[in-house]
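What you see is the complex with one protein chain gone and the rest in place.
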Amino acid sequence: MLAVDARDLIKRYVTKRRRGLFRGEKIVIEALKGVSFSFEKGSIFGLLGPNGAGKTTTVKILATILLPDSGDVYIEGFSVTKEAHRVREILGVVFSADRGFYARLTGLENLIYYGMLYGLSRFDARRRAEELLDLVDLGDSRHRLYEEYSLGMRARLALAKALIHDPSVVILDEPTIGLDPVSSRRIREILRKLSREGKSIMITTHNMWEAEILCNYVAVIMSGRIVASGSQEDLRKRYGGQRYIEIEVLDPPDDLRVGDFEVVRNDGEIAVLRTRSSEDIASSIEKALLEARSLGLRIASVRVREPSLEDIFVEVVGNSTKI
Amino acid sequence: MVSLRSTILRGFSADLWRGVLVNFRGVDPWVEMISSPIWVLGLVLAIASQNPSILRDPTTVKDICWSIVVFSMISDKLWIVGHMLDREKRSGVLENILMSNIPLSIHTLSPIIVSMLWSLATLGIILITVFPILGANPAPIDPALTAIGYILSDIVAAGIAMTYAPVVIKLRRPWIFTNFFQFTLPLISGIIPQSYAPPEIRGVIALNPLSYPVEILRRGATGSSYIDVQIGEAFMISIAGIAILYMIGMLSLIIVRRIIIKRGV
Partner (left out) sequence: MLEAEVKEFIVRDLWSITAIIILTYVFTGFLYIVGSAFAGSSGSLSASSNIDPFAYRAVGSSIVVLSMMILSAMGQYTYSSMLSGRLEALLASPISLSAVLVATTIPMMVFGLSIFMATAAPAIYIALSKYGVITAIESIAIIAIGMIPLFILGFLLSIGIAKLGSPVILNLLQAFIFTFSGALYPLIILPELLRLLPFSLPTYHIAEALRGLIFSESQSLALGGVPGLLIITLAYGSIGSILYRRFSRSIRGGVAA
């Protein structure tokens, strides 16, 4: 069964740009232009895209707080446009790490409040809140006011709140943005745990590395359209192309150029050159090394790697902007 | 699947509990409550400056004080209830509320109760401070009638604020309109004798549903009569006003929810 099945979502915003003191100009922004994607129950899905691509609009539609102009989304078979009340019972959403709570309530009180809004009794909401606070490592801070929480604590509380009613589908909009590495890692560990327990998870992010280590399936959204989707393996085959050869050079000159290598980095002390390999990797490496030596360059290392999700993303987004 | 009735009941009690904690916790709310009688004293004196000799008449002073109590009650409702959704929109809470199955109209009911508790607490402080300072007797002439009038006035004022809340959420600078209403609404709600009001607003006072519970409150507190109406009639009009206002309020919240979901928070 599909956890989420989004079909041909279209969403337009009408806004006004001021012209002088009294006049305004109507501007129509097409946030989504026919977005479709889906993923299986129990998997972790990543919606990747640059800022302004339409990720948050998509999340809001899935969360039933924004109606699409056309199209629909089915969350475990329930339509977000026609059965929103059923969707809300099985869906938990994290919008923003540091918003959405009452500053003068403690972390525990905030969770109890939201639990009761989802229909839990006071007793059940409290019990569930205590469990979740332990899960997200906020047990010791449960009685502190929300306004005293750091950003990392707020992000974990937001995740706990999304889980308060034990939803089977969890959506997180940029869950680790602005967080320190320790908090980010903790969130990722929790998401993996939830996935192992059978929950379906969707994250939106423009952190490719995070998507690479977390997600089974990804879709790339660009200017309101899905430009690529599938498992990471599928995307590598379709867009990744050949492997990369990377050469590290010591004490590089400022005007470093080696054949058809791209200079990825050059800080005067170390430079990284990159090119796509041919079918015969050994020949490609040999040719590259010979060329480098002929230029008198000091080579520190040579590496062959698979294209990363970031490489694929840049490839896909680059081609999309050309189109 | 949780029943709608259960969701509403639990949601309402959650909101009430949350409202009391947020609005009465810590030192800040009590400091704000202490400032209320100071504002009331200032307004009474500023009004009396038109003819300072009226401060020698305890009956008139009592009348003015109760008028400003009504002003304070209306102001509390406009800011606490009227701006509730706007505050929640700015803090990101509104998105979370919309994602639950609790109707916005139910979500707004509990702040009404909390604001009534707030107004009641400040009334108590005003009665034991401002009235004696100005030489007025805080004891109402008819306590039961005063209590009925006060409660009805509070409920009607809250209903007006509830109807105002969906408008606030759509305004860029809602504080401008709320400041405007907090001075104009009391003027047309019976805080001054209808016969002494400017001719332009006499008719509006008679049409305003808030004027009637305020009249009941005034007759119970001071024995004065500002509007020519029987108590029974005033009571019926108050009840009808509550029913109509809350129906409009709930309907407008349903509509604003649909608009928000269509256009985004």
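Before moving on, here are some points about what is shown:
When the chains are written out, they are named A and B in that same order, and each has its own residue count from 1.
To be clear about the criterion, a contact is a pair of C-beta atoms (placed from the backbone, for glycine too) under 8 Å apart; a residue touches a chain by one contact, two chains touch by 3 or more.
Being a predicted model, the structure only gives us computed values, none of them experimental.
Counting contacts over the entire complex, the absent chain touches B.
For the chain missing from the display, the contacting residue among B:D15, B:D63 or B:D154 is B:D63, taking the whole complex into account. Touching the chain that is not shown, out of B:S49, B:N137 or B:S225: B:S49 (per the contact rule at the top). Across B:L120, B:A139 or B:I176, the residue that sits in touch with the chain not pictured is B:I176.
Within the whole complex, the absent chain has one touching residue among B:I106, B:V167 or B:L187, and that is B:L187. On the side of subunit B, the interface with the absent chain consists of residues 27-28, 31-32, 34-36, 38-39, 41-43, 45-52, 54-55, 60, 63-64, 67, 133-134, 173, 176, 179-180, 183-184, 186-187, 191-193, 196-198, using the contact rule stated above.
The definition used in the following text is that only the chains that are shown with their structure count from here on.
We define each chain's centre as the mean of its Cα atoms; on that basis subunit A and subunit B are separated by 46 Å. Those residues of subunit A that touch subunit B in the shared complex are 13, 57, 60, 63-67, 85-86, 88-89, 91, 93, 95-96, 99-105, 109, 112-114, 116-122, 161. Residues of subunit B that touch subunit A in their complex: 1-4, 6-7, 10-11, 13-14, 17-18, 21-22, 25-26, 91-93, 95-102, 260-265.
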